[in-house]
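Note that one protein chain is taken out, while the other chains of the complex remain in position.
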Amino acid sequence: MTNNRAISSRKIESEALKQLEDISGVNVYACYQCGNCSSACPAVEFMDIPPHQVIRKVQLGFIDELIESETPWICAACITCTVKCPRGVDIAKVMEGLRQIVLRRDFEHINIREIDKKLREKLPQIALIGNFRKTIL
Amino acid sequence: MKRIGVFVCHCGINIAETVDIEAVVKDLKDYPGVAYVQDYKYMCSDPGQNMIKEKIKSEKLDGIVIAACSPTLHENTFRMTVKTVDMNPYNCEIANIREQCSWVHKDKNEATPKAKLIIKSVVEKALLDEELEPVKVPVVRKALVLGGGIAGIQAALSIANSGHEVILVERQSSIGGRMAQLSETFPTLDCSQCILTPKMVDVAQHEKIRLMTYSELEDISGFVGNFKVRIRQKTKYIDWDKCTGCGLCIEKCPKKVPSEFDQELGKRKAVYTPFPQAVPNKPVIDHENCTYFKTGKCKLCKMVCPFDAVDFDETDKFVEEEVGAIVVATGYDVYPVLNMDEYGSGKLPDVIDGLTFERILSSSGPTGGEVRRPSDGKVPKEIVFIKCVGSRDPENHFPYCSKICCMYTTKHAMLYKHRVHDGQPYIFYMDVRAGGKGYEEFYQRAQEEDNVIFLRGKVSKVYQDDDKVVVCGIDTLSGSNIEIRADMVVLAMAIRPSKGVEELAQLLKTAIDQNGFLTEAHPKLRPVESLSAGIYLAGCAQAPKDIPDTVAQASAAASMVSNLFAQEYLLHEPIITGVDEDLCSGCGLCITVCPYDARTLNREKSIVDVNEILCEACGACAAACPSGAAQQRNFTDKQLSNMIKAILI
Amino acid sequence: MFEPKIVAFFCKWCTSAGADLAGTSRITYKPNITGIRVMCSSRVDPEHVLDAFKNGADGVLIGGCHPGDCHYQTGNYQTLKRMKLLKKMLTDLNINENRLRLEWISAAEGKRFAEVVDDFTEEVRNLGQIQYMRL
Partner (left out) sequence: MQVSYYPGCMLKTNAKNFETSALAVLDRLGVTARELEDWYCCGVCFSQASDNLMQQIAPIRTLVKTKESGNPQLLALCTMCYNTLKRSIEFIKADKDKLETIQEFMDREATRFYGDEVDVIDILSLIKQIGLDKLKEAIVKKVEDLKIASYYGCMLLRPKEIAIDSPDDPNIMEEIITASGCENVYFPFRTECCGSYQIVNEPDIVTDRAKKIVDSAVKNGADLMVMLCPLCYYNLDEVQTEIQKEDNTFQTIPVLYITQLLALLMGLDLDIHDFSLHSVDPRPVLKMKGLL
């Protein structure tokens, strides 16, 4: 990955960014990069891009990087980030927006059938159904 | 009927290009009441003005209309002109045929008839204009300063030094305010008390200043130049006339309570002065905590007092004064740590606010200036400072920047390092705002010489773990989450307008903003005036600011007061709304719409009385009056009605 | 084409200054309107509005400061309150209430001033000449 990126008004106003705004209804430009979301995120160490950088990349229009990132899939929607944000940016909704962009292109991110059968029987339904968010809808 | 002269200005081609001046002049000549019409290329030029003067005399005009540019530009010019030939300035009116006619229409056929209508309607106004004299108001040359912190001290001294009397009211028993609590001040690190106490003494000794501590403003009436104020002197239980401040009572008092001045880190007695250098250095008895008031027994202070100054039966006293101007310098409070749930809600003893840390750093503070943490008195080796706590957080707390925290936190880290050489200070910040003289250099020094580690990001959580305080934050520059097992945490809490400002603003009939700070008349051009005439603002009551800014603003407020006092009398716009006693039925509708309380019901005569000085001439009452008793001078119903008709001919 | 006659009342502090700004910015607008400068929109008595209609005005425009910006603290709120009743009264008098309009125009809104005047002129033009029923 190159660290040298061109930004332009065209890129920042991309289709994907618009789609993300439509789905999440969030104005990411309120973010002033205090990092409180990442600081509080319980799963940040499992993420390849910490939440505050996700928001920054959205601001700059680097959506394609985010679509390839694992971060939205690591997010368990505990909403700690949103509660912590001093500027009212609903980061959890941005994560959902990114998941939706991928799902609406590829339909599924994980295959339920790959889950071990034994585990599937033992796990609580709400864990399984919660996990469906990585497949449809 | 009056003889009105109409003077039509070409304004070069600005008006003449789109308005057919000749046609206008011709048409106006026949208009009823118009005795003379003249056009000229530049009416505002010297020859133009001279011509007007001559014609007023030669044509025996008793009112003129100048058809030219907007009245905001030259109304005053022309009114001064006519005054030199003994015409009442209020009989000179402007018809705006430039900004609102020639410049907004292109077609001569459109602009010319409109110009005629505009001029005619103003002629109608001029025909009924009365001769008015500005209302003259005497000025009481004595100022009231509310608040005895550095802002109030500076304002009071400055006004007093220009020769005017000042009453300085402070609700604590000593002046000094927040600045007296500080250790050393940025960016020069001079000791706060060392630079402040001489000024406090100056206040006490100044022959023009009447110092009223332990007092509060109770009531106010009147208006600029003539306020009547009622001040409550709270019960001290000590007769300060007798007391010499020897301190025997304090020494003998058996009851100890947490000291507010020391941010509750140290103790004071139930009879106390807030700090040793207090001005006046005389004690008060704290009714809440005094053993005698609680149990009926004790009276040790009374017994030991060599001057019989203790008086348990004392009550509040009230003082009434007349003042011409008021400076509000009520200062700030620190937003309490208990509002910060993520930082322990005030339950963690070693998580304190910046002001408390000032007391720890102060050589006259509870630790004698040694950095020791509150829980066990240990010297903290790892100390974390967090900025923007409650500030810049519109979602949970306050949207504004508290302005002083960047600098004082940097100072804290520096002073800590000067006292604990092997210690490590960390500062979590979001931005460093060091925009003052010598501030950026100060910040650089902290980084380069004092090894303060600046971490760019917020702290999401602080919790106690054994005897450590764990700080979970982030450094967004490296993208790493940071965990510090610290010995102590200092929070740069948001600063708030001090308690009671809202009620005070109501009392003073001036406004506060959405954050509770007093609103200035204009954010840039009138930054020390309040929205009420004669009331000025200084210090953090208006917005967060540091000592240099506070002193500057206080000096500016004092200079505004001096300006006011330099006037022989105040002139007040005379286009006020009076009352026709014969028509007024005393229904009081006008009273309810008046924003200035200028109208009051005279129950005896069953009519409304008008205080001409309070009236600001909006005319809302005139429109509300059902009987036509309220008529705004030179904007009477008859005048407006004639103007309307003139437009619609 | 029918050219309506419109009387306007502008408060001194905001709308009149906004009109001046339209002038200094050379923004052209329809000439059907003639303004009367008052200290505050709250000075406009409902009677003046009726007076205007009675004398053949096809429309009346009142311009004041934006809510919260009134030079006299609460004047524009008084105006707003009066407008409601006044509009009702116009309806009773068989005058289309849209012939009366209240607008908040600040000293900085020269462009908006021109737009409001043009828009209102068109609206009144569409309503046609006033037929005032004498009571």
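First chain written, first letter: the chains are A, B and C, and each begins at residue 1.
We adopt the following convention: a residue touches a chain if its C-beta (ideal position, glycine included) is under 8 Å from a C-beta of that chain, and two chains touch if they have at least 3 such contacts.
It should be emphasised that the depicted structure is a prediction, and the values quoted were computed from it without experimental measurement.
Novice: Determine which of the presented chains are touched by the chain that is not presented, and list them.
Specialist: A, B
Novice: Looking beyond the chains shown, say which of A:Ser38, A:Gln53, A:Ser69 or A:Gln100 touches the absent one.
Specialist: A:Gln100
Novice: Tell me which of B:Arg79, B:Lys142 or B:Lys461 is the one touching the absent chain.
Specialist: Residue touching the absent chain, from the options given: B:Lys461.
Novice: Over the whole complex, note the residues of chain B touching the chain we left out.
Specialist: Within chain B, the residues touching the omitted chain are 341-342, 344-345, 461, 463-465, 470.
Novice: Which parts of chain A face the unshown chain closely enough to count as touching?
Specialist: On the chain A side, contact with the omitted chain comes from 22-25, 42-43, 45-46, 73-74, 76-80, 82-83, 90, 92-93, 95-97, 100, 110, 115, 119, 123-131, 133-134, 137.
Criterion: only the chains that are shown with their structure count from here on.
Novice: Using the touch rule from the top, work out which pair, A-B or B-C, shares more C-beta pairs.
Specialist: B-C
Novice: Counting only Cα atoms for the centres, state how far chain A is from chain C in Å.
Specialist: 52
Novice: Report, in whole Å, the distance between the mean C-alpha point of chain A and the mean C-alpha point of chain B.
Specialist: The mean C-alpha positions of chain A and chain B differ by 47 Å.
Novice: Can you check how far apart chain B and chain C are, centre to centre, with Cα atoms defining each centre and the answer in Å?
Specialist: 35
Novice: Can you list the chain B residues touching chain A in their complex?
Specialist: 342, 388, 392-397, 430, 456-461, 472-476, 479, 481-482
Novice: Would you pull the chain C residues touching chain B in the complex into a rising list?
Specialist: Checking each residue of chain C against chain B gives 5, 7, 17, 19-24, 26-29, 31, 34-40, 42-48, 51-52, 55-57, 71-75, 78, 82, 114.
Novice: Tell me, which parts of chain B touch chain C in their complex?
Specialist: Result: residues 70-72, 96, 98-100, 103-107, 110-111, 113-114, 117-118, 121, 531, 575, 593, 595, 616-620, 622-624, 632, 635, 637, 640-641, 643-645, 647-648 of chain B touch chain C.
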